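Only one protein chain is missing from this complex, and each of the others stays in its spot.
Each chain carries a letter (A and B) given by its place in the written order, and its residues are counted from 1.
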Amino acid sequence: MKPASFRYISATSLEHALSLKAEYGDDAKFLAGGQSLIPTMNFRLARPAILIDLNRIDGLGATRPCDGGGARVGALTRYRTLERDAGFAGMFPLIAEALPHIAHPQIRNRGTIGGNLSHADPASELPAVAVALGARFHVQSTKQQRWCDASNFFVGGLTTDLQSDEMLVEVELPAPKPRTGSCFMEIARRRGDFAIAGVAATMTLGERDECIHVRLVFCGVGETPADASSVAEILRGHAPTEQAIRDVAAAAQAMIDPSGSVHATADYQRHIAGVLTERALQTAYQRARHGH
Amino acid sequence: MDIDDHEITISVNGVRYQRRVESRMLLSDFLRHDLGLAGTHVGCEHGVCGACTVLLDGQPVRSCLMFAVQAEKHEISTVEGVAGGDGEYHPLQQAMHDHHGLQCGYCTPGILMTMTAFLEENRSPSEEEVREALSGNLCRCTGYQNIVDAVMAAAKRMRG
Partner (left out) sequence: MSTRTFGEPIKRNEDRRLLTGQALFIDDVELPGMLHAAFLRSQVAHARIRKIDVSRALRRPGVVAAYVADDLGDYWKPGPLLVPPPPIAGIVFNQRTQVPLAKNKVRHVGEPLVIVIAESRYIAEDALDDIDIELEQLPAVVDIEQGLKAGSALVHEDLDSNVSAHVRQTKGNYATAAAKADHIIKRQFRYEHGISSPIETRGVVAQWDKRANQMTIWDTTQAPVFIRNGLAGMLGLSERQVRVIAPFVGGGFGPKIMMFYPEEVLLPWVSMKLNRPIKWIEDRLEHFFATTHERGQIHDAEMALTRDGRILGIKDVFLHDGGAYDPYGLTVPINSQCTLLGPYVVPNYDSTFTQVFTNLTLVTPYRGAGRQHGVFVMERLLDFAAHELNIDRAEIRRRNLIPADAFPYKNEIIFQDFQPLEYDSGNYEPVLDMALKAIGYNAFREEQAAARRQGRHLGIGVACYVEGTGIGPYEGAKVQVQSNGKVSIATGIGTQGQGHFTVFAQIAADQLGVAVTDVDVVTGDTDQFYWGAGTFASRGAVVAGNAVNEASKVVRKKALKLASDLFECAEEDLVLEDGKVSIVGIPEKFVRLGDLAGRANPMRGAVQPGTEPGLESTQYFGPPMGATANGVHAMIVEMDPRTFDLKILKYVVVHDCGTVINPMILAGQIHGGVAQGIGNAFYEKLVFDDQGQLLNASLADYLLPTALEVPRVELGHTVTKSPLNPMGIKGAGEAGAIPVGPLFAQAIEDALDLERRGVELLEIPLSPSRLFELTRNAPG
């Protein structure tokens, strides 16, 4: 299990990295944390001709507040950096709750936010979380820079909206509104495994504890994060009842299209998605009420 | 294709090494076969078993999921550097010995690297925290119980 040969170039700046990518296109891959890329190279399932190492670019791993609240997370930010950042965790409890489900500490020390999102594994937690939070991705090439909504970024299994000369350089996370509760839950065979099904839910309450905003996004049950927020709309305008939440779960189950795996049948995945929906919405609701 | 190789300088357990490496050389292979630091073990080469865990600037990482060339100018720590210069055990090594925390010993170097770093951050861990920190290292012999006990005992000793 040794990787095939490749040419290694350590990019010295973002511009350098982008110009290399513009030059080599699909023959080149960015090397960020490498925690998904290198295993596939060791299995020789991936054989990039050129690796552009981003790890020595200053500033790509910075997290900073953005104007009008929220935060901007640099693509090279390691999971563990966010995990250790109490302020960040306080602002984005949904991310804080999802992070421990991502592999193991050794992987989280190395793996990066941008690498994870660009890899777009269907079972991965962060893409679903990013969609649920309404994140925007700052994408750059030598020619242009643009913003892409997370909900438009993931176009298929391991496929994103990124063009062959582009890089995801920063993730913008809007600050959650007051009285927002969130919950991330997943079922995996063992902690740290990819999810059989996972769900990221957020709910914002009005003055009378009525639901005024709700997001519900699954991971692991389709090629891309499955945004089921539309079926949760029925919760809007009322304090969510158990029955209403059950109805949302049933509608979400009908909406998703899991494929099954060696670990779970599609029916079990769908069943789990329903159970998790109930539990996560209920938890998000309670957290919103109690200001957690 | 011509061999793509690079001159690198890295520090392992405080010793500086300068070597020429092919880009694709995994850090695990480089440590073991180029530097002769064979205490770092290789179990899966896809980042699951944890046997190859080393410290990169103090943080545990899988050395099978890094290329040696990426370690340029970084500080690496391996199992060979865990004991004191006079061979005196680190408290975790002592506790692993005392609590029979190893059988075949193959996963042990990775566990020592992961858990010594963990203990640096958390001197008063709960058993659940220890198990969580340990969950990225597979052991097929011990059932983990004695390793958990060893880490708890080492934590106690390190608290003084």
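We adopt the following convention: a contact is a pair of C-beta atoms (placed from the backbone, for glycine too) under 8 Å apart; a residue touches a chain by one contact, two chains touch by 3 or more.
Everything numeric here is computed off the predicted structure, so don't read it as measured data.
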With the full complex in mind, choose from B:Asp4, B:Glu22 or B:Glu72 the residue touching the hidden chain.
B:Glu22
Of the residues B:Leu37, B:Val61, B:Ile76 or B:Leu119, I need the one that contacts the missing chain.
B:Leu37
Contact with the hidden chain (one of B:His6, B:His74 or B:Arg131)
B:Arg131
Those residues of chain B which, in the complete complex, touch the missing chain
22, 24-25, 32-33, 36-46, 48-49, 51, 78-80, 82-83, 87, 89, 93, 96-98, 100, 102-109, 112, 130-132, 134-148
Touching residues of chain A against the unshown chain: what are they?
1-5, 43-44, 187, 189-194, 196, 262-265, 267-268, 271-272, 275-276
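One rule holds for everything that comes next: only the chains that are shown with their structure count from here on.
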What's the distance between the Cα centroids of chain A and chain B, rounded to whole Å?
29
Complex contacts: residues of chain A adjacent to chain B:
1-8, 10, 31, 34-35, 38-39, 42-43, 51, 53, 55, 80, 100, 103-107, 109-110, 190-192
Residue ranges of chain B touching chain A (in the complex, touch as defined):
1, 3-4, 6, 22-24, 26, 29, 45-47, 50, 53, 56, 59-62, 64-67, 69-70, 72, 114, 118, 132-133, 135-136
